[in-house]
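With one protein chain removed, the remaining protein chains of the complex are shown where they sit.
And then chain A:
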């Protein structure tokens, strides 16, 4: 079963509507907004890494506001406990039973602000829920529902008192991207409307959670030609062969790649994935999944450089397989 042209067009128009809505709060960052929405519709999670004041939280809140659902914000601190995130089981004296009190993770959209400030133990509390969409407390699994999106932020320059996210945790994020500073035009517009203190409040819900789930289902049905699948596989293999790379693209990463590419293609109104989708999404999907060795740092090689070399090393398909 493949998504039809009409469904793809509907997907695109809805996606654009969501993007336009979010742009009321996040000025001049359409691409990042689309990536975040893609993450949401792919049922993945996004990690925003950027300097303070670039609008990470604003983006997360705008995304939460645009969906008709609940959202919560968790400010990660070193003394934050896992139960503060997942919730706790307390004894109800009236009922005489243990009752589970869900934590802030049980919302449609969760903003994990400055996630690297929490201890690894607390960070690990997110592993299960991000991967399986459920929290297990005292042997009882508690689903968080659909859609579910974690938007995590972290500051790349402040290292003191922070705990670097483990690779397993990073792999749970579908994408990692940065918001970046606004351009001049966006800055001017922002300053002209300085009186608006909370721009995220300008964003009103335009889509229901059910529609989000419906769009996710449609995105899953986008066709991926074997040639494109082969391109992703070759990129994964090549990522492990690249110099200075200690950890290349995992199988989970490949799956995420294809999943996000499908949503990206549907957002473009297409019922199929093209190699350009893969190239467009390579950096946000791969950057946090590739671990470089120590020599790379001394050689001045960063992840972006490696990804650029990777894309230069693998030729995208120009024709169908077997044509």
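Simple rule for what comes next: a residue touches a chain if its C-beta (ideal position, glycine included) is under 8 Å from a C-beta of that chain, and two chains touch if they have at least 3 such contacts; residues count from 1.
In the analysis below, contacts and distances are computed from a predicted model.
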- Looking at UniProt, which of "Sugar ABC transporter permease", "Nitrogen regulatory protein P-II", "Cytochrome c" or "Transglutaminase-like domain-containing protein" names the chain we cannot see? "Transglutaminase-like domain-containing protein"
- Among listed residues A:73, A:199, A:252 or A:279, the absent chain is touched only by A:279
- Contacting the left-out chain in the complete assembly, out of A:165, A:179, A:228 or A:245: A:228
- Note on the structure: Residue positions on chain A contacting the omitted chain are 2, 19, 30-31, 33-34, 223, 225, 227-228, 268, 270-277, 279-280, 282-283, 304-305, 308, 311-320, 323
